[in-house]
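Here the complex is missing a single protein chain, while all its other protein chains stay put.
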Amino acid sequence: MKQEFIKFGRRLRVGMVGGGFDSVIGETHRLAFQADGHWDLVAGAFSINPVVCEETAKGLFIADDRNYTDYREMALKEAARADGIDAVVIATPPGIHNAVAETFLDAGIHVICEKPLTRTVEEARQLEQAVARSGKIFVLTHCYSGFPMVRQARELVASGALGKIRLIDMEFAGGSPGVSEEPEDLSKRHWRFQPQNGKEMILGEVGSHAYHMVRYITGMTPTRLSAFMQTFVPRREVYDNAFLNFEFADGAAGRLWSSYVATGTQHGLGFRIYGDKAAIEWHEEDGEYLRFRPLREPETMLRAGQDGTSNFVGYSARFRPGHTEGYILAFANIYREAALAIIQAETGGDSTQYTSGLPSVSDGLAGVLMIDAAAASANAGGTWVDIG
Amino acid sequence: MKQEFIKFGRRLRVGMVGGGFDSVIGETHRLAFQADGHWDLVAGAFSINPVVCEETAKGLFIADDRNYTDYREMALKEAARADGIDAVVIATPPGIHNAVAETFLDAGIHVICEKPLTRTVEEARQLEQAVARSGKIFVLTHCYSGFPMVRQARELVASGALGKIRLIDMEFAGGSPGVSEEPEDLSKRHWRFQPQNGKEMILGEVGSHAYHMVRYITGMTPTRLSAFMQTFVPRREVYDNAFLNFEFADGAAGRLWSSYVATGTQHGLGFRIYGDKAAIEWHEEDGEYLRFRPLREPETMLRAGQDGTSNFVGYSARFRPGHTEGYILAFANIYREAALAIIQAETGGDSTQYTSGLPSVSDGLAGVLMIDAAAASANAGGTWVDIG
Amino acid sequence: MKQEFIKFGRRLRVGMVGGGFDSVIGETHRLAFQADGHWDLVAGAFSINPVVCEETAKGLFIADDRNYTDYREMALKEAARADGIDAVVIATPPGIHNAVAETFLDAGIHVICEKPLTRTVEEARQLEQAVARSGKIFVLTHCYSGFPMVRQARELVASGALGKIRLIDMEFAGGSPGVSEEPEDLSKRHWRFQPQNGKEMILGEVGSHAYHMVRYITGMTPTRLSAFMQTFVPRREVYDNAFLNFEFADGAAGRLWSSYVATGTQHGLGFRIYGDKAAIEWHEEDGEYLRFRPLREPETMLRAGQDGTSNFVGYSARFRPGHTEGYILAFANIYREAALAIIQAETGGDSTQYTSGLPSVSDGLAGVLMIDAAAASANAGGTWVDIG
Partner (left out) sequence: MKQEFIKFGRRLRVGMVGGGFDSVIGETHRLAFQADGHWDLVAGAFSINPVVCEETAKGLFIADDRNYTDYREMALKEAARADGIDAVVIATPPGIHNAVAETFLDAGIHVICEKPLTRTVEEARQLEQAVARSGKIFVLTHCYSGFPMVRQARELVASGALGKIRLIDMEFAGGSPGVSEEPEDLSKRHWRFQPQNGKEMILGEVGSHAYHMVRYITGMTPTRLSAFMQTFVPRREVYDNAFLNFEFADGAAGRLWSSYVATGTQHGLGFRIYGDKAAIEWHEEDGEYLRFRPLREPETMLRAGQDGTSNFVGYSARFRPGHTEGYILAFANIYREAALAIIQAETGGDSTQYTSGLPSVSDGLAGVLMIDAAAASANAGGTWVDIG
């Protein structure tokens, strides 16, 4: 940590599109980028509702001339300012990710974007091209890959400690009050439950996080899937539960469960990965530990900073073992590395040392391809469908 | 417990077929039926190997004339003795369950039989008829239904506390050294890994326990399934992993995972069941607790003997909350109730008050039908197949 | 386990003094000695109430002529029979342990006795002499030393894996409804709450178990103690909470907490022991695991049967890791080893191979000495008092 202390030559300026005071995700991003002190929030188009924009900007001490009601105007004006934003955070529903991201990339502004990347494969491919064309940093906030113990899991798999991977069991299945019921007034549905945003949005939401985690930890992408999806909540018009099975090219098998109806489960993200030598298990709600189970030997409870964890994992935790880091400092890791990547990019350095571990536009495309295949499988009664 | 203290007018005499000293399951049954003191082991045909018979009989203090090497002889001679056995425990591989059980039933001897019921649906149907014809008690030792908290789960579902059941996630997936590798000398394979005993024996073994538990707790039997099965261990010739998906008539959805390659998982039996009002979760390795999660409210840790658990659940635990009961006392519950049922049957009483909660020959048939459907689905590339 | 299978040349005959159907502890002992099938219960003086004797004997299938109402008569008659009992289980309140035990020892009958050994130091010393004089086996049922993971703890300390022991934190502090309140009708108090049985009986009850565990695991006996004891429950006349501090000769420090008012704790036995290299932690309610925490390295969850646990620990568990063994099979270990010791003693063999690990009359004396010192300290306002 001390080693890193002076690496940041300057604080970065950031703006937000979406994320107004009526949004949970906006507050989440702010906590994550503010904690380490590397980002100043100086501009925003926080909502399509001007009142929300106004109140949010005021509450966040945004200067009046940088409180925008139109993201296009924001991109243009910020790009023109000497003290314009270095990066934009896109915290809108996914339907406009593509348009917003392209606008800022084209204006020469780095992008940090919520998942799922886009609504369609076509949009995702376009965005992948836009990122490549721009040369700008693009980070997709699959924030759970910032947990030290998720990173430890990735390193363990890469090191061969698990042996050959056989089974991957992944889930992001919760059922808190907010998602396990439809509101009395259907017009007040969260956008994720609006049918026009896609019947299979559950896979874009919680599913894409879980799918990214499979790929992040194992480095393996499945080749085929079979989907078994349901809608349980009365008056709901989109899927609220999805059981997927996966095949991998090397014979490994996997499952992914996404749900909004796992009643009483508060968060519900977790994985179990089994190799022929050992297995690992992790759950976000108990996320400071990674359980490591070598065949024949006792289970061990790995924790960042202990002997045997890498510098990267140790650095991803800010305290010595025992101080609970939680979700926000995990997310802050994504922002810290994004900041370092942008500074490298802007000073002619090697940004890939930081972006190589960060969720990318290609990861986003992979997620959208999975959703596309799952929809095809579900529509065909659960047949096996190639991914991508 | 005191109430029950004098209910047993006499101790029952029991014999075993299979379960010699080289068998784990034999010792398990003996611990379970001996603990409460209602059963005397007085006869056995413990093995097809006469040396094992001899040593086992000697170690168990069996009289010489009741140490049999042929189960047919045992059935005949025991039936003819005034002090002959009341019941036989069948602890052989499943291939001869049918023949052994019929022999003892026909001799007028009650049967307590290991799972899976039989190797084939045809055998299972025949055995179902043999039981009906005999009028004898037949108990299938799905022993995990003896756990107080599994019984509590059943009562909670029946009471409506979970609301309408939506999702059932069941697993019996372990990977201890004994099952996650093939022996050097393939001739020393445990019978469950011998291809002639069925490529899908994993579903007969751990899978049938898990499937029984679904049906025991929820009272629901799925109508269709889709199977995704693999063989991972080198040189293994049977499936060692099975992912099943289930559909229920009322729209509920389920999964069942059976595995011998869940490396490092010691036991691996557990369930999570989600209704629209609440969910429950249980794992055998932490089996004294049933986690109950009502929507919006805190999780509670239910335990036998606390306010709110029934007399039956309280009675299924022998101590006040806090003394760990473990697997053997759960199994002993099955034997205690089997003893009570047999005593009722022999004294003209109502044995159904005890058998109604015990795994039956019909439950065994249901398990074999599930295995049959899973084999059909797997052979057809995972298509959905009707059960039974 | 197979190795042990034929070691028992014969079943042992056992009788009970106390432990009638109205007693929890009697049922506990029976479950423990019956499970493995090495003991036949054939005689008893189950109560001072003849009706309880009669009903208990009937329920347990005891022959009429071996249902005694006087333990002295029982000792004499059983000693005179060719098929008399090999051993007696004493499950009475502690006030008569001394008299009962001496009677049976003098009659040449081995003794298995509940804790605390006696009410006074003087009685304990007398009983120690009586045992020595008799040459018979005497086992004190500090049953928790039968848990495989408690034995693992002892082996770890002895192996030096913890380094030099510094801190020992032991507790047996529960507060279930039965002990955390006085009954409406004080005449219905359990004997442990009757003032005539000693104001500090809490230390004889739960405290003596915890104290034995300290000594069993570490091999260390404290030299001095300081006691801080309270009575919380209205109308209670004995202590219901005790906080003790201990000094050990080598500078180690310890605490022991005994309580009946730890509201809502179901069982409450557990320990944490810290050396300069590593620490261990165990709780009966999660008793299948021993947590091992080496400095700098991750915590590991030790379990019987895994690589690194000894044969003795593996043998103390009857199943491969994962099947929960629970309290009764732990207690059954004490009875199994007592049986082996008695068979050795009666056949001229070396019984110390079994008794060396079993709680002895000297362990019982050590416990009574601790209680005596604690009473002295509490009476003197918590000053430090030498033990023994």
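The chains carry the letters A, B and C, assigned in the order they are written, with residues numbered from 1 in each.
Just so we're on the same page, a contact is a pair of C-beta atoms (placed from the backbone, for glycine too) under 8 Å apart; a residue touches a chain by one contact, two chains touch by 3 or more.
Because the structure is a prediction, the values reported are computed rather than measured.
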Contact set of the excluded chain (shown chains only): A, B, C
Sole contact to the chain not displayed, among C:G264, C:G349 or C:G388: C:G264
Omitted-chain contact residue, chosen from A:P116, A:G198 or A:P321: A:P321
Full-complex contact with the absent chain, from A:L60, A:A153 or A:A242: A:L60
Touching the absent chain when the full complex is considered, from C:Q194, C:N245 or C:N379: C:N245
Residue numbers in chain B that touch the chain omitted from display: 292, 296-303, 306-308
For chain C, the residues touching the chain missing from this view: 166-167, 169, 175-177, 180, 226, 228, 230, 232-233, 241, 243, 245, 251, 253, 255, 257, 259, 261-265, 272, 274-279, 293-296, 299, 381-384
Residue ranges of chain A at the interface with the undisplayed chain: 1-2, 5-6, 8, 10-11, 21-22, 24, 27-28, 30-31, 34-37, 41, 55-56, 58-61, 174, 176, 178, 265-268, 284-288, 303, 318-329
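Definition applied: only the chains that are shown with their structure count from here on.
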Centroid comparison with chain C (C-alpha atoms), farthest chain: A
Same vs different contact residues, chain A with chain B, by half of numbers used: same
Intercentroid distance (Cα basis), chain C paired with chain A, Å: 55
Inter-centroid spacing, chain C versus chain B (mean Cα positions, whole Å): 34
Geometric centre distance via CA averages, chain B-chain A, whole Å: 44
Residues of chain A touching at least two other chains: 296, 299
